[in-house]
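Sharing a structure, written as C-alpha cells. Questions coming.
Every protein chain of the complex appears in place save one, which is left out.
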Amino acid sequence: MSASASKKRHLLGEHPGPSTYVDDALYDRLLKISAQWSEAGLAVPASQAATVTALLNQECRLLDGGRFEEWLNLFVEHCIYWIPSDVVPQDPRREITWELQDRRRLEDRVARIRTGHAFSQIPPTRTRHCLSNIEIWAVGADELRVRTNLTIHTYRKGKQQTLPCMGGYVLQRQAEDDWLIELKQINLIDADQAQGNISFFL
Amino acid sequence: MSASASKKRHLLGEHPGPSTYVDDALYDRLLKISAQWSEAGLAVPASQAATVTALLNQECRLLDGGRFEEWLNLFVEHCIYWIPSDVVPQDPRREITWELQDRRRLEDRVARIRTGHAFSQIPPTRTRHCLSNIEIWAVGADELRVRTNLTIHTYRKGKQQTLPCMGGYVLQRQAEDDWLIELKQINLIDADQAQGNISFFL
Amino acid sequence: MSASASKKRHLLGEHPGPSTYVDDALYDRLLKISAQWSEAGLAVPASQAATVTALLNQECRLLDGGRFEEWLNLFVEHCIYWIPSDVVPQDPRREITWELQDRRRLEDRVARIRTGHAFSQIPPTRTRHCLSNIEIWAVGADELRVRTNLTIHTYRKGKQQTLPCMGGYVLQRQAEDDWLIELKQINLIDADQAQGNISFFL
Amino acid sequence: MSVTTLAEHKRNDIADKWGFVVHPSRIHRSVYTDGDIFKREMVNIFGSAWVFVGHESEIPNANDFITRRFGGRPVILTRDSTGEIHVLFNRCAHKGAKVCRADRGSTKMFVCPYHAWSYNLSGRSVSVPLRDAYRHHRSSRRYNLLQVPRVTSYRGFIFGTLNSEAPEIEAYLAGVRSPFDDWIDRYDGGAIVVTGTPRYRIAANWKFVTDNQGDGYHPAYSHLSLLSMTSQRYGADRDMSYFGGNVDESRMFVKCFDNGHFYVDQRPEMFADSAWAAQRPQPGREHYEAELQSRYGEQEAKRLLELAVGAGMNLNIFPNLLLIGNQIQLVDPIAVDKTDVWWFATSVADLPDEINTLRMRTQEDFPMFGEVDDVENFEACQEGLGIKEDEWVDCSRHLNSPTEVQEQDGIRALVTSDLTMRTFYREWQRLMRSEVRIDLSNQRQGKNG
Amino acid sequence: MSVTTLAEHKRNDIADKWGFVVHPSRIHRSVYTDGDIFKREMVNIFGSAWVFVGHESEIPNANDFITRRFGGRPVILTRDSTGEIHVLFNRCAHKGAKVCRADRGSTKMFVCPYHAWSYNLSGRSVSVPLRDAYRHHRSSRRYNLLQVPRVTSYRGFIFGTLNSEAPEIEAYLAGVRSPFDDWIDRYDGGAIVVTGTPRYRIAANWKFVTDNQGDGYHPAYSHLSLLSMTSQRYGADRDMSYFGGNVDESRMFVKCFDNGHFYVDQRPEMFADSAWAAQRPQPGREHYEAELQSRYGEQEAKRLLELAVGAGMNLNIFPNLLLIGNQIQLVDPIAVDKTDVWWFATSVADLPDEINTLRMRTQEDFPMFGEVDDVENFEACQEGLGIKEDEWVDCSRHLNSPTEVQEQDGIRALVTSDLTMRTFYREWQRLMRSEVRIDLSNQRQGKNG
Partner (left out) sequence: MSVTTLAEHKRNDIADKWGFVVHPSRIHRSVYTDGDIFKREMVNIFGSAWVFVGHESEIPNANDFITRRFGGRPVILTRDSTGEIHVLFNRCAHKGAKVCRADRGSTKMFVCPYHAWSYNLSGRSVSVPLRDAYRHHRSSRRYNLLQVPRVTSYRGFIFGTLNSEAPEIEAYLAGVRSPFDDWIDRYDGGAIVVTGTPRYRIAANWKFVTDNQGDGYHPAYSHLSLLSMTSQRYGADRDMSYFGGNVDESRMFVKCFDNGHFYVDQRPEMFADSAWAAQRPQPGREHYEAELQSRYGEQEAKRLLELAVGAGMNLNIFPNLLLIGNQIQLVDPIAVDKTDVWWFATSVADLPDEINTLRMRTQEDFPMFGEVDDVENFEACQEGLGIKEDEWVDCSRHLNSPTEVQEQDGIRALVTSDLTMRTFYREWQRLMRSEVRIDLSNQRQGKNG
C-alpha cells in the first residue's frame, strides 16, 4: 500500500480551494500521453512492478468497496481522471468527454454520492475492476506509465454488464518506493457509442 | 504444482468418516476471515507469490477440465467451500448460503456428478475460471490469504454467462514451499439476486 | 519487446513463396501439443516469465490496435495459427477447423483486410485481448509453452461480446532472451457451437 | 395465421377455449407456452386468488419493508408504524415512478425521488410539495399509493388479493389448512423465522414448479443422481430411498382439496424410523450431534435432531405458495417462460442454536443436490413443448382410480397420482374462464380516514 | 384477451381512443408502454412532423456525411458536392442493403457493398454494374436511394419531414422561433459548432425526456444531490439554488406555443447576477479566468465568462429537439421502452479558445451530476407504469390556473405548470388521431432531373 496514500489529506465537504493546474500545458501533456499508450517502454524491474501492481490492485479494491475517499487518496493533489468520448481521444479543449475531472470535481462527484440523494447510484452500481495485460515502464526518474486492460464488470437493477477498457495510469514518485496516481485514463471499447448509467467510477 | 496435492488421498465412493471440524470456532473463524478481505496485508515475496499463483492457476485449470477429484486434492482435509447468499456475508449459522460445504459434502457433490445422472450437469457447464488482481499476504508463519477477482465465464445449452466474483482463498502450509487450500470463498457480484444453474463448481 | 520482432521481415503484397512446412510431422506435433495443455510443466524463472509476458502483452496490444503486420512479426517464419472447431481438438487433417493458417494464409488474411473492401471488417471488430492464468514452462532448451485463459471482449455494430478461450502459445528461442511465437492455438469455450462474425484475429 | 395443427385449429373455433385446453386427463401445451394466456393469468389467477407475498418474520418491526412482485406488479410489503401489514403498489401517484428503490429496509416513509411526493408505510400521502397547484383534485386520497385492497396474515404467512369478493383466507385454504397447520405447529409453538431467501431463475413456465410439487412419480428418476450417490456413499435406506421400487405401495400418499390446493405426505416413510439417522450428513453433523447429546442427553437430543430435518410434506397452496421440507417457496412468474422461485430458509425461535445451525446446512442439501435436476427438467419441458405438433401434457396417472378415497376434507390418492395436477388445473380453469375486472379507483376517492 | 382494468376495457370500446388516452389533466399509461402506440408514433409523429436530424456543423464540408435514425429509420445526413443537404434512406434500391456502414466520414459516393450499385450524396444513382439487364425499368430514378422529401436548415439546425403537406419550418416553429433565435443569437453572430455528440441509452419511453424538459417542478427534488453537494461545498446561492423553496414565486416561467413547442426560462434568476460567479467550478476555472482577465481586462473577461455557462433556457421543439443549457439534445426513440438521447456539445466560433475550453468542462457538469438522476427517474416511471391497475400519469399541475397569461405568441405560465406537457400532448393527440399515409413512390418515377 502506498505510504503517501495512508495519510489522509482531504476531508470532503470543506470548501475546496481554487484549481489552477488545469491549463494548456496540462492539456498538451494529456494528449501526448494518450498517444503513447500504443507502445510500451522497457519494463520496470520485478520489484517495482510488484509495488505498482499492489497500488493498482488497491485502487480497484477500494472502488469495488465503495471507499471513494480512500480511493481519492491514491491520487496526487494535481490529478486527472479522464474518460474520452471517442475511440481515438481528441483534444478535450475542443471535444467533449464523458468525464475530465480535476481533483476538485472528483471530490464533487464523491460528495454528491455521499449526500444520500444521488438517485442514479441508489442502489449503487456494484463493480468488479479486473486488471490484465499490465505493462509498466518508466519515463524519467519519477514517473511511471502503466498500461492495462481494465475490464469492469458491473451489476445494477438486475442487469449485469461488462465494460472492456484500456486503463492507462501515470504514476508520480512520492518517495523511494512510493507512488501515487497522477492520471487515470479510461478508454472504453465503445467510447463513441451510447452509454447507459456510467455515473459510478470506472 | 503442490507436492501434497499430488498424493491422492481420497477415493470417492468409500464410506466417508464423520466430519467433526465444522464447529462454532470454525464458523467464527469464517466470519472473521470474510470481514478481512477488504484489506490486503503486506505482499509476500515474489518467489512465494509465484508458488501460490501456480497453485491457483492449477486449481482453475482442474475445474475447467472437469477434473474434480484432482481438484479436491488441492484442499486440506478440513476444508471449506463457501458461497454466501448475501453481498455482505452473514453468519452461516443464522442465514442460508448458496453453498457451505465441508470435505464430505464436496465429495458428495463430485460423486453425484460422477453417477452419470446429474441432469443439471448433463451436458456439463463449461467454465473458464479467470483470476486477476491477485493479492497475497501471510497471517502468521503457516497461513496465507489470497484475494482475487475471480471471473468465471460459462457456457451451457447455448447460453454464455459471466460470473464476476471476489475469490478469497486461505492456504495452509504443508511443507516449506508447499501449500494447500483450507478455504475457498466466492462472493458473487449478485449473491443476493436470483441465480440460474450454478450446480457446477465456482 | 522481442528483438527479432522489431526486424520487419515481411511486406505483404509481395508474391509469397511456397509453403512447405505444413506436413504430416507438423500435424502430428500440433495434435501432441494440443493434448498437453491440460498439464502445466515446471514454471520458468521469474525473469523469463517477465520476458514472455511482455511478448504476449505486446501481441494483444498489437491486435487490439489493428497493427496486423507488426503482429505477424511476432511469429516465426514457420508459424501456425489454429482455432479448432471442436472442444477437444481433433486431427485437422480429418476434421475442418475454424482456422488453421500457415504464415502465407495469415498474410492473405491481413492483405484482405488491407484491400479496404473486406466488408465483414468494415467497420472493424474492436477487440480487447485479456490474458489471465498465465502458465509458462520450458520444453527443452529452446521451446516454451504458455497456457493462458484468453478472454477476448469485442464490440461491433452495437453488439458487445465476450469470447472466453484457452490461449496456448508455443514460443521458439531466437536468441538468449528473445522469443517468437511458433503456434497460437485458441480453444473457444463454445468451439463446437454456432459462431457469429469471427473474421477478426482472435 | 400460424395455426399448425388440427387441435389448434379447432381451439380457435370453439366456444369454450378453457374447456379445451384443460381436459381431465391432459393439459394443452399452450397453457405453458402462450404469452397471451400468461398475460391473462396475471389478471385472472394472480388478480383473483389469494397470492402469497412473504412471511411476517421478514418484516419483524414497525417500519420494515421488502419489495416483491405480485403477479408481475412491483409491490412493497410493509409493516406500518402501527404494526399493520400492507402490500403497496410501488408506483408513485404523481407520474408513476417507483417510489422505493431498495430491496429491503426500514423507513418512516417513501419519498419519491422524482418530485418528492411522500408516503407513509400504510401508503397514505405524507406530503406533496407545493400542493396548492393541485386544488382541483377533490380528494386527498388522490395522493395515496394504490395498494392490494385485502391483505391478511395466516399465522405469519402474508397473503393478498385484488379480488374484493374473495372468501376469507380460512375458507380459501379449505382442507389444506389442516396440513398447513401441521407444518407450522411442528415445533410446539416455536415460531418460524425466515433466515434467507435465495432465489433461482428458471427458463420455464411457473406451473412446471407447481406441477412438480405434487408429483410423487418423479423422485426415483429425476433425482436418480442423488439417490445413487447416497446409496453408494452412505448405504441403502437413507433419505428418499423410499421413492424407489413401486412407490405406490409405500405408505406415502397425496391429498387434494378444494380451490386447487394439495399436498404430498412423505412422513409415513420418512419418519417411520429416525429421519435424522437417515439424513445425508450435513457439514458439522457429528460435532453438533455430540454437543446436543452432551447438553440435553440422548433422548432429548434425538427429539431435537428430528427437527433439523425436513417436514416430510410438500404443500401446494394455490397458486404460488409451496412448502417443501423446511422451506417455503414463493413461485414468482416473470414471463411465460421465465420464473423466479424463492426458497425461504427457516429457523425456529426457541430451538437450540445447534439445531438451527444444522437446519441451515440441511436446507442447503436438496436445492443443490436435487432441485437443480428438476429445474433442468422443467426447462427441458419448456423446450419440448415448443413443438406444435405434439400438443398434450399428460396428467392422467391413476385417473379415476378406485384407490382414490374421498375423505371428509379432500380426496386421498396414491402418491404418484396426477390427481394433484388435476386438482390444480380445475381451479385454474375456473378462474381463467371467468371475466375479471380489477377496479381500485375507489382508493383514490373520498377522504383519508 | 389481457384486458385488466375498467378503463382499459372502456378504451377498447370507445370510438375516440386518442381522446381517451390524452385527457387535459392526465395521460394514460399505455402512451408510454404500448408497443403498438409506439409503432404508430414512428409514422404519425415522426412521419408527419418536422424531425430534427443534426446540425450543419457536423457536416461542414461538401461530401461530408453522418448516419442517424429518423423515427427508427436508418438515414444518412449528407452534404452533397454542391453543398446541398440531404437525408437519405440508408437502404439500397436493389435488394435493400444498408449502403453506408460508417458512422461518419467524407466521400464522393456510397458504393453498396453487395452488388456495387453506387449513389452520390444527393441519393442519385451513379452507376449500376451491368445495367443492361434492367432495361425493363422505365425510369432511371428507379436506381436512386429514397430520401426524406423535405429537408431544411433553420439557422444550422437540420430538420426533415416525410409529410409533403407540412408547413414551412418558420410557420411550424410558430412562437418558439423567438426563444430559439435568442438561443442562437447569444454570441453576437458567433457561429455554433458541434463539438462531440455523446449519447445515452435509457430504458424508458422517449416522451419522459420531453416531459421532463418542461418540468420546472422536479429540479429541487430530482437534483437534490446536486443542490446539496453544491451548497455543502460551495455555499448557498449557487447555480440552480433558485429552484428551491416555492419556485413558483421566482421570476422563472414557462411559455407554450402552437404545434407542441414550449420553453422554460431560467434566465431571470440565473443571470440576475453573474451566472459565471454562481457556477459550480469547472476544471481549470481559475487558471483560464485569470488568463482571460489578463488578456482582455476585467470587464470584457466578465462578459466573455458569462458565455461559458449555460443559456438558461430549456426549449422543446416538437417532437425531438431540445435545447438545454449550451447543449442540443436529439431524442431518438428506439423502442417503446428504449431511447437514445444525444447530447450535442457546442463551441462558438470567434470566441476565445479559453472560453470554449471552459464551455467543454461546463457541459460535462450537468450530464454527470444532474441528468443521471433524471434518467434514473424516467426508468423508474417506465417500471412503475407497468402496473396496469394504476392507469394515469398526472399532468394537471396548475390546470386552468388564473396565473396563465395569454401573450401574443403563446401562453405564459408558472414555472412548475404542467402546461408544457399539456401543450405537447395536444399536438401529439392531433397527429395520432390523423390517418397518415407516406407515399414516396414518385421518387422512383420519371427522369433524374
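The letters A, B, C, D and E name the chains in turn, as written, and every chain counts its residues from 1.
As a convention for this text, a residue touches a chain if its C-beta (ideal position, glycine included) is under 8 Å from a C-beta of that chain, and two chains touch if they have at least 3 such contacts.
Just so it is clear, the model here is predicted, and its values are computed rather than measured.
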Displayed chains contacted by the hidden chain, counting the whole assembly: B, C, D, E
Residue of E:H23, E:H94, E:R186 or E:R267 in touch with the missing chain, whole complex considered: E:H94
Residue touching the undisplayed chain, where the options are E:H115, E:R251 or E:R433: E:H115
Residues of chain E (touch criterion as defined above) contacting the omitted chain: 36-37, 39-40, 42-43, 47, 72-74, 89-99, 101, 112-116, 129-130, 133-134, 136-137, 146, 162, 436-441
Residue ranges of chain C at the interface with the undisplayed chain: 12-16, 18-23, 27, 80, 85-86, 90, 92-102, 104-105, 107-109, 111-120, 122, 157, 192-197, 199
For chain B, residues in touch with the removed chain: 117, 119, 122-123
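In this section, only the chains that are shown with their structure count from here on.
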Least hop count linking chain A to chain B through chains in contact: 1
Intersection of contact partners for chain C and chain D: A, B, E
Identity of the chain that, by mean CA position, is farthest from chain E: B
Chain occupying the middle, per Cα centroid: A
Same or different contact residues where chain E meets its copy chain D, judged by the half mark: different
Greatest separation from chain D - chain, by CA centre: C
Which of B-D and A-C has more C-beta pairs touching across its chains: B-D
Chain centre separation in whole Å, for chain C relative to chain A (CA means): 31
Multi-partner residues of chain E (at least 2 other chains): 103, 222, 224, 373, 376-377
Set of chain B residues in contact with two or more other chains: 46, 130, 132, 151, 162, 193
Touching pairs - complete list by chain label: A-B, A-C, A-D, A-E, B-C, B-D, C-E, D-E
